[in-house]
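One protein chain omitted, others in place.
Let's turn to chain A:
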């Protein structure tokens, strides 16, 4: 590995005084050294966040505003957000238009956090076409603008583990280097695959920019609006008969934490450019999720699931796309070794804890686990006190999550 000597400024970097003297490391070692130097310079960063009309991006903007190393936050979206942005400068701009380039240049942005890659339509409405346009064309425009903007030194892109697809021929656990068995045929997964393709192209053309792609597992939290969160809000969960997919979740708080790590200088001994899977520890199967959520499942034959999905989509209840059905058939688990060892991020919530938090905020379903547990305890009590006490003891010994979710 060779590159410019750490600390050598890249000559062709004009721009505002506060960013002109920043260094443009191109190698791993250089990045680490430059990080410490930069701290000494203590220049405030200018962060641009896209897609801020969504709750999660809005929360991220408010959080970055509190970061002492950040001078200014430019929040961008095509629609005005309904939630406060904590004093960030909101710029109403459509990232699908070339105007985004002017925003970058005007504010002298050095860090771009691209959050406007989403599976669900924005608050303003619009169908799948608008979503796809924003995901793909928006990313193209934004990256094109970044390429032209010399001040940009760091780009963070929100991606999804959907790029791996879900197929029975896939290995049980995907690592960042696992090639997908078949390219996604459509939907959000295809968007993400295309977005990542453009990001790779950008990284090739601007090797001086640190590019970080974060592939998030299913994001859950109090105000998650992902398709899976919508699915779990259905009173009865339609499932694919004969399959019990493995699912992984990541908590919104962890999403914000890891975005914070990715959008700032890497800490000593870590590297925050590259592609990383982000997921909580552990795995839950769909049947487990349904039981912990207290919602009955309705197993359907594969064609019936597709019909049910279409019906739900038409009613606007939930985005039950074909790729969503594939996920609910074969499941998807990713390895988070790189996240821990290279990125240096340890999620605070496991998959099970993330889901428990989600359950707390959604309220009980038709079959609350606490009621079922009480029913079993009732049966135990009818056998006599000895059995009841022993049952309680055994449950406590074996179940760790059980006592919590069952109350």
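By our rule, a residue touches a chain if its C-beta (ideal position, glycine included) is under 8 Å from a C-beta of that chain, and two chains touch if they have at least 3 such contacts; residues count from 1.
The working rule: contacts and distances are computed from a predicted model.
S.K.: Can you tell which of "ABC transporter permease", "3-isopropylmalate dehydratase large subunit", "Acyl-CoA/acyl-ACP dehydrogenase" or "Glycerol acyltransferase" UniProt lists for the chain that's not drawn?
M.R.: Going by its UniProt entry, the chain not pictured is "Glycerol acyltransferase".
S.K.: Using the definition of touch stated at the top, determine which of A:54, A:154 or A:292 touches the missing chain.
M.R.: Result: among the candidates, A:292 touches the missing chain.
S.K.: Out of A:183, A:366 or A:379, which is the one that touches the chain we can't see?
M.R.: Here the residue in touch with the unshown chain is A:379.
S.K.: Tell me where the left-out chain touches chain A, residue by residue.
M.R.: Answer for chain A: residues 168-173, 175, 178, 240-244, 246, 282-285, 287-292, 302, 330-331, 333, 369-370, 372-373, 376-377, 379-380, 383-384, 386-387, 390-391, 393-395, 397-403, 405-406 touch the chain left out.
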